[in-house]
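Heads up, the thing below is written out as structure tokens.
Only a single protein chain was left out; the remaining protein chains are all shown in position.
Labels run A and B following the written order; every chain starts at residue 1.
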Amino acid sequence: MAPLRVVGDRDRGVVIPTVITVPTIANEVELRRVLRSGRGVDAVGVESRVAKLGTRSLKTATKRAAIDLSIAMVDLTTLEGADTPGRVSSLCAKARRPDPSDLSVPAVAAVCVYPDLVAHARRELGDAPVSVASVATAFPAGRASLEVKLLDVAEAVAAGAHEIDMVIDRGAFLAGRWGQVFDEIVAVKAACAPAHLKVILETGELVTYDNVKRASWIAMLAGADFIKTSTGKVAVNATLPVALVMLEAARDFAEETGQLVGVKVAGGVRTTKDALKYLVVVNETAGAAWLTPTYFRFGASSLLNDLLMQRRKQRTGAYARPDEFSGD
Amino acid sequence: MSERLDVLKTYKLVLNGAFARSESGRSYEVTAADGSFLANAAQASRKDVRDAVVAARAAQITWWRATAYNRGQVMYRWAEMAEGRRSELVAHVKWAEGLTTRAAQRSVARAIDRIVWYAGWTDKASQVLGGANPVAGPYFNFSVPVPSGIVGVVAPQESSLEGFVEAVAAPLCVGNAVVALASERRPTPALVLAEVTVTSDFPGGVLNVLSGRTGELAAHLATHEDVDGLDVSGGGEWSDELALRGAGSIKRVYRPRAHDADTPLRRLRTFVETTTVWHTMGQ
Partner (left out) sequence: MIDTALTSGLGALGYDPAPESAALARLRPRYGLFLNGEFTDPARHEQFASLNPATEETLATVARASAADVDAAVAAARHAYDTVWSTMPGAERAKYLFRIARLIQERARELAVVETLDNGKPIRESRDIDVPLAAAHFFYYAGWADKLDYAGFGVRPRPLGVAGQIIPWNFPLLMAAWKLAPALAAGNTCVLKPAETTPLSALVLGEILQQAGLPEGVVNIVTGDASTGAALVEHPGVDKIAFTGSTEVGRLIQERVAATSKKLTLELGGKGANIVFEDAPIDEVIEGIIDGIFFNQGHVCCAGSRLLVQESVADEVVRRLLRRVDQLRVGDPLDKNTDVGAINSAGQLARVREMSRWGEDEGATRYTSACELPTTGYWFAPTVFTNVAQSHRIAREEIFGPVLSVLTFRTPDEAVAKANNSKYGLACGVWSEKGSRTLWVAQRLRAGVVWANTYNKFDPTSPFGGVRESGFGREGGRQGLEAYLDV
């Protein structure tokens, strides 16, 4: 996969400290101490900040670059009971070459499937620079024993998944058993190596920004490579303010520890306009260091076609007909 | 058997909750309406004005931080105590204004009733003058009237008691401290009424009353930068000049108008500020 790191950060992103101090979490008391030392989030402030950032206007070269970057950040996703090998095949074809008529369109970052379709996706993608991500840990509800969740992970990894998207135990989190949430992530992290771990917070069920911030920190302290908003399976999926809170957490975590943790927004991002708003939020909060598929992803399906349509419009000046692009 | 010789009273300033002679040591002769000698009143100086303002500044915070209910109790207590001194007040109003006894009695009754009326305003002004504002956004927004701070009152010259009560009770009830200049020629009714506050529950310095030459003292009150509001009711020919001097520190200035009776609470409204607080509302 081509390196897509953004360079030339110019004071805009985080300053990574040279002394790395990863907080060590010895027990639940320690975890609570770390989390409680963090301050709350003012909901109105967060929402007005994203509203203001939402007025940023991306034009010409910036817009073209942002569209290509967005395409490269897509985790092209199918997570349906009705998924079949055939559907995954066409998804993989789309992933490696989103617009067969235009070879300058980058491949997406990954395809995201259920564990039983990982092996098939790997075969379909071959040596294409597209990762295979798999949801696991009794996705989407996460209501199973730790043993079952770890088996789920092991199976996906054995089948060749590069990335594991786990869900946290929201019941435990909301009941105040933060240590349990933390321990589960640590266990899954150990089980999924060498695959990267994305931790789904399911922010729609956490409801408050305070909870989103706290859960983000639990996940990052426990070793997440990515923190991810949602499963796409509940009423409220990714939102800009939630993404802002998570990006601020990732930025602060990087400042404290020197480790960059990625952020993935999933569910509800359907249009280019939406995607560009997220990129603006990334740019102006976490900073340019996150403006790469290594550290920022969109979990989406229909978003890709809209990006392709807008991309063509940028280049030809004319709007394309939706049927110009394949359904999957 | 010879008639008993009266024990005459010395009329002092009411300053910082105590009775004081003028810092200058001066006094001036006060005569009754018929021209007969009534008393030697303390003739306050510029320094007395200054001391009164210092006392008022300290007292105002205590007065305003008290609950509105408590301020109401204190003001009502003032009326109770005044009621107990009715005959003395009547005598002074009668002498000062040259009224018949019945007219003086009516005037004192109205003055005391007016204190009661303002005592009842202490815990209602916020509700009547303030409120919640339905702003277009996720904010809880409310406005509350707060006192301007220190109000300098040049009390009416003619209406020695009723005029004085109206001028000081309105700013007091909403939490201001007052430095008042009693009517120059008729100071004793105001001084007697103010004496009562020293033994009632007012924090010392909330109401300071000075007697003396209006022309001299009012100018100091008007230019004092730590005085926030100015009532020039008794300023007479100096009213314009006082209002102008008050502009130096952007004072709130009350000047009586003929149709004030039609506009409720104008004096009180002059000496309150609206503070509006916004707070975010989010989960």
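List of remarks:
Throughout what follows, contacts are C-beta pairs under 8 Å (C-beta built on N, C-alpha and C of every residue); 3 or more make two chains touch, one makes a residue touch a chain.
Computed from a prediction, not measured in an experiment: that's the story for all the values here.
Listed here are the chain A residues that touch the chain not shown: 2-13, 15, 39-42, 44-46, 48-49, 52, 55-66, 68-69, 72, 104, 106, 248, 279-280, 283-284, 287-289, 291-292. What chain B contributes to its contact with the hidden chain is residues 128-129, 131, 133-137, 139, 141, 143, 146, 148-149, 228, 240-241, 243-244, 246-250, 252-253, 257, 259, 262-264, 266, 269, 273-280.
Just so it is clear, only the chains that are shown with their structure count from here on.
For this pair, chain A with chain B, the centres built from the Cα atoms lie 69 Å apart. On the chain B side of its complex with chain A, the touching residues are 137-139, 280-283. Contact residues of chain A toward chain B in the complex are 42-45, 47, 207-209.
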